[in-house]
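The complex is shown incomplete by one protein chain, all other protein chains being positioned as in the whole.
Labels run A and B following the written order; every chain starts at residue 1.
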Amino acid sequence: MCLAVPGKIISVEGEDLARQARVDFGGVLKEVNLAYVPDAKIGDYVLVHVGFAISIVDEEEAAKVFGYLREMDELGGLAKLTPDPGVKQ
Amino acid sequence: MKFSSEYRDAGAAQGYAHEIRRITTRPWTIMEICGGQTHAIVKFGLDELLPKELELVHGPGCPVCVTPLELIDKAVQIAQRPEVIFCSFGDMLRVPGSESDLFAIKARGGDVRILYSPLDALKIAKENPAKQIVFFAVGFETTAPAHAMAVYQAKQQGIQNFSVLVSHVLVPPAMEAILGSETNRVQGFLAAGHVCAIMGYEEYIPIAARYKVPIVVTGFEPLDILQGIAMCVAQLEQGRHEVENQYTRAVPEGGNRAAQQFIKEVFQVVNRKWRGIGEIGASGLGLRPEFAGFDAELRFDVGDYRAEESPLCISGLIMQGQKKPHECSAFGKQCTQEKPLGAPMVSNEGACAAYYRYRRAELAAAGKASQR
Partner (left out) sequence: MSTIKDFTLTCPLPVSDYPTVTLAHGGGGKLMHQLIEKMILPAFNSPLLETRHDGAVFELGGARLAFTTDSYVVHPLFFPGGDIGSLAINGTVNDLSMCGARPVYLSCGLILEEGLAMETLWAVVQSLKRSAEAARVQLVTGDTKVVDRGKGDGVFINTAGIGIVEHGLTIAPASVRAGDAVLLSGDLGRHGIAIMAMRQGLEFESQIESDCAPLNGAVQKLIAGGVSLHCLRDLTRGGLGTTLVEIAEATGLEITIDEMKIPVREDVSGACEVLGFDPLYLANEGRMIVFVPQGEVARALELLRTDPHAAGAVEIGWVSQEHGGLVKMKSRIGTTRIIDMLSGEQLPRIC
């Protein structure tokens, strides 16, 4: 239920519920509704599902997938890692 | 493509695979409950990278698989009407109903159209005032905000010739149903990342605690899934059962508040039947009374449908991870990809379809080898 693809906002128009963006997916552009990401602006990457942006991609967090592997190397394995700050206990 | 291809890096994938193998000391059964994750696992052959002790079960994570038979039949009924333009996501076209499917209706001349977004259905409604436009609103929480917006805008703009056939399901109740079953074998979950992008992951905390299962919110690229599995196995090996977020780049803790708000405005929680599993209380979304005018079931009076699943189809047991496709008596015989009996054989990532392809290929190879 889940095909959402990251794309870059190239232009924005409209307001509130009708706020739309042209989003670039590697060279093809699609009209995307931004009603659910009111803070999204030109240059942001958004996750798009069925023509709606559902989330803004956090670039800092995005790099962590690779950092995780490096940390595992340094600490000698997953078992020793403390849970990610994003975790609820 | 940025935020896509980096997560398909071979070196990193092998790195994660190595790490998972290193920390796995016992057999574990982990379920992923999202068709998109199943698709990625099959497409990239991720289970090939995992140690034999780890069993990945594909749960009821796809609208194709869980939309009740009656609803497909209702869709087929409505789509046959000459005044209707029936719009749907591509996924639903080949799902078998009791006697037919949407693809067959299209082949026979029904106006069935594949759309990318429900808002496109509104456009079609405006362009075709003499027709009735019906959108097959199927999905999990990820797609609910889009459907909510379409219905909301239809009401706002007074688009009378538009209605939706709703089959929305919620993930947490399904997880509880699976975990609460006596024959449950699932010990850990990968939660669907995009569902959580909308809903957040607070709802999973009591589930993790009650059933003592780790739940890791996971993305869809190979590295996401491998990292999610690694985090889940680490918890299992350490005896922890917490909710963790692997997909932090897309899932904020609270999810998408604006989208949640909108869902609540247009939809309400209802009981829903899950194909192959049965009715799960408070597991679906239905239109609120103030939007009932846009409910296609009422508008087309297809409310009273009963349908019988093929007695041969055990898709429910398969989706709950209790049986494997080849343990089904109809597998490969009465039920094939060309003539499926149940939904998991239709969807390319359905457990049965995936098995069918690979098994057939293996048999072909074995058959040819034995001829030498």
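The working rule: a residue touches a chain if its C-beta (ideal position, glycine included) is under 8 Å from a C-beta of that chain, and two chains touch if they have at least 3 such contacts.
No experiment lies behind these values; they were computed from the predicted model shown.
Engineer: Considering the full assembly, with which of the depicted chains is the omitted chain in contact?
Structural biologist: The chain that is not shown touches these displayed chains: A, B.
Engineer: Of the listed residues B:23, B:54 or B:115, which contacts the missing chain in the full complex?
Structural biologist: Touches the omitted chain: B:115.
Engineer: Among B:107, B:209 or B:282, which residue is in touch with the absent chain?
Structural biologist: Selected residue, touching the omitted chain: B:107.
Engineer: Thinking of the whole complex, not just what is shown, which of B:45, B:239 or B:289 touches the missing chain?
Structural biologist: For the chain that is not drawn, the touching residue is B:45.
Engineer: Which one, B:20, B:33, B:64 or B:302, makes contact with the chain that was left out?
Structural biologist: Selected residue, touching the omitted chain: B:64.
Engineer: Using the document's contact rule, name the residues of chain B that touch the chain not shown here.
Structural biologist: Here the touching residues of chain B are 1, 4, 8-10, 13-14, 35-36, 39, 42-46, 48-49, 62-64, 87, 89-91, 93-94, 103-104, 106-108, 113-117, 120, 124, 139, 143, 222, 333-334, 336-339, 347, 349, 357-358, 360-361, 364-365, 368-369, 371-372.
Engineer: For chain A, which positions touch the chain that isn't shown here?
Structural biologist: Residue positions of chain A that touch the missing chain: 1-3, 5, 7, 22, 24-30, 48-50.
Note that in this section only the chains that are shown with their structure count from here on.
Engineer: Over in the complex, which chain B residues touch chain A? Could you list them?
Structural biologist: That would be residues 1-4, 6-7, 12, 15-16, 19, 22-23, 34-37, 61-63, 89, 116-120, 139-143, 145-146, 149, 152-153, 192-195, 197-198, 201-202, 205, 220, 223-224, 227, 230-231, 233-234, 237-238, 242-246, 248-253, 256, 258-259, 262 of chain B.
Engineer: Which positions of chain A touch chain B when the two form their complex?
Structural biologist: Going through chain A, the ones touching chain B are 1-6, 8, 17, 25-26, 33, 35-38, 45, 47, 49-52, 54-55, 57-59, 61-62, 64-66, 68-69, 72, 77-79, 81, 83-84, 86-89.
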